[in-house]
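With one protein chain held back, the other chains of the complex are shown just where they sit.
And then chain A:
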Amino acid sequence: MIRHKKDLDRKIQKYIDGLFSDVGESQELFDLKEELTTNIKEKVMDFKKRDMTEDEALKEAIISIGDLSGLVNDMRERGRDAAKKSVYSSMTARISAAGVIAGVLLVLFGMFVSAMLYFMKAIPGIAVAGPSIFIICGVILLTYSILIRETKKKFGMNKIRSGLYALSAGLILFSLYAGLTARLATGEMYVAISSSMIFVIVGIGLWLGLLLTGNDRKKSQ
């Protein structure tokens, strides 16, 4: 008897799976399949009470459900959305992870090379400042990668906006770099100020603009 029941389960399962065979997986599809299976099984049991064989009962139950194509289409659309979403977010997550790693490595590389040159007494100051350009690139990459990342509490920022934030961080840092190298190269403070000025102004302007326009990325709940 138990073997018999398992047999019916398998037949219903097979029918349902066939019905949704070309539909992408989603939580909703999973739930709908279970709902349909339970209900069909109960109907088959009822038919069997009217002296039908199990196969007849199953056939009758399936026919009497009616046209399920609307439901299948609905599920197909759901599955497509779910697939697109997971591909998209996992791609972003991967880009973000790679960006964070590369950013940290660049910053470290810049710091180490600068430190190394600093302790090589024969090297002039200007050469010591040089490798800090790697630090700037690293920070730009880090800023971008962290902002596009989706966390439990916040949605990822859109890519253009993240890019602009990264650009403004880069400009502000670059202004320091430009000022420092100009100072070290010429020994004149006014040259340093004039060469960093334009980058600071553009960088801060961009940053303020972004800060004042953004929308809330906090997730509700």
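Note that a contact is a pair of C-beta atoms (placed from the backbone, for glycine too) under 8 Å apart; a residue touches a chain by one contact, two chains touch by 3 or more; residues count from 1.
Everything below uses one rule, namely that contacts and distances are computed from a predicted model.
**Q** Between "Flavodoxin-like protein", "ABC transporter, permease protein", "Citrate lyase acyl carrier protein" or "DNA-binding transcriptional regulator, PadR family", choose the name on the UniProt record of the chain that's been left out.
**A** "DNA-binding transcriptional regulator, PadR family"
**Q** Going by the contact rule already stated, which one of A:17, A:35 or A:81 would touch the omitted chain in the full complex?
**A** Only one of A:17, A:35 or A:81 touches the chain omitted from view, namely A:35.
**Q** Which of A:64, A:90 or A:194 touches the chain that is not shown?
**A** A:64
**Q** Spell out, residue by residue, where the missing chain touches chain A.
**A** Interface with the chain not displayed, on the chain A side: 31-32, 34-39, 41-43, 64-68, 70-71, 74.
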